[in-house]
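Data block below; observations after.
What you see is the complex with one protein chain gone and the rest in place.
Chain lettering (A and B) follows the sequence in which the chains are written, and residue indices restart at 1 in each chain.
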């Protein structure tokens, strides 16, 4: 079944659905940018960039609320069914994930500011870079899959989360050895750990977005390990 | 999605209706067979390969469907898709239409509905009907409800008849509104009350199946909500088949939903499935308003 949201008898309905999808993807673009900036700020000890990330956070919150209201109006006016209903629901759910990702990015930005204040070059930046790249790719792929209603790509992206989780656990173990080696570095390394933790969470949210792609296209809810709901894949 | 084929039959019963090998006019989609779950274990009404003709024109193409005991099955579809025609086959109301011919096996509790030896009078007593426009007889409220029991000789004494009338009106949720004016004409009630009177009239002969042909299309939302509530209550004792133009209504009152398209039964599925994730693209297109 192909997804067409531009063939309703009501043109207004087409436009409404199109516009919440666009709003959500715009929001996704902002959030992806925010994650990239936060990681850069951390890596380059750029507190100015970090401040900018914190500033954008408010804009994202505002957009999430606007999107919610828009979706509520569509439900009230159009009583969407089937794919339309799934479209509206998935958009609102993804918006929530995006907002959470924004929150995590803000946390990273706050860590960046804290680390900058404490001095440069803590250990663990390599790990951060590595995981950050993987997570950013996941987020971009997830949004891309949503744009193209591409279930295969969403499933592939979803699988990447496991690797990220593994990388995260490895990094944590490594940072623990750092702390054991040099107890004075503990406070700084914990900041790095928090950032890693945020990145891992962002990966989880990207995974959620992929699940919503599957829900939108196939109508199957595969959250919380219910992949079997997606038949014949 | 294009890479996938949905094979709903895998989860339905192994028996499948015969394939329909005709092009559906007006769309590029070929309706070959009904997808979803057209059959059930405890079928009250069983229809197999039903074809209905109006003279030369075929109105229903090879429809197979079960309606289960104490189940509400909703039939939806665009105007002229044959859903009303199909509904009216179930108590042979099509008999009165000149040139209408019904083929296929239809049975109620495994007894045939059509056939030379079948008497329609007891059949219609078992399969009651509620129509689109509330059509109470131009008689008193009491006489409206008492009519069925009277002609079928159900009540022998006046007291018995009184009891049937009261019970029927109570079950139709109308008793409290009309108990003081049973001798007033039924046509003097409001539209919603008239429709509930018609339902009371239908259940007065204790039918097993109630057919409803767009019962709320002439009613306001409050009256509609009352009828829908009533349908839900009636489900405990009756099997109900309802044709409706309101998809929300189908979603609210039914357990299974059947989607008709140009005389073909395209999809039958659990109502939740039909309204969240229909399996046939024609169903999807219809319920999301993508037709035309």
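FYI, a residue touches a chain if its C-beta (ideal position, glycine included) is under 8 Å from a C-beta of that chain, and two chains touch if they have at least 3 such contacts.
Here, contacts and distances are computed from a predicted model.
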item	value
Missing subunit (named according to UniProt) among the choices "Glycosyltransferase family 2 protein", "Hydrogenase-4 component F", "Multisubunit sodium/proton antiporter MrpG subunit" or "Phosphate transport system permease protein PstA"	"Phosphate transport system permease protein PstA"
Neighbouring shown chains of the undisplayed chain, as defined at the top	B
Residue, one of B:205, B:243 or B:258, that touches the chain absent here	B:205
Hidden partner chain, touching residue among B:51, B:70 or B:135	B:135
Hidden partner chain, touching residue among B:52, B:72, B:93 or B:178	B:93
Of B:36, B:148 or B:263, the one touching the omitted chain in the full complex	B:148
For chain B, the residues touching the chain missing from this view	91, 93, 96, 98, 120-125, 128-129, 131, 133, 135-138, 147-148, 151-152, 187, 198, 201-202, 205
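Note that in this section only the chains that are shown with their structure count from here on.
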item	value
Interchain centroid distance [CA atoms averaged], chain A/chain B, Å	48
Chain B - residues contacting chain A, complex	1-7, 247-248, 251, 274-278, 281, 283-285, 287-292
Chain A to chain B touching residues, read off their complex	1-4, 7-10, 13, 79-86, 149, 151-152, 217-220, 232-233
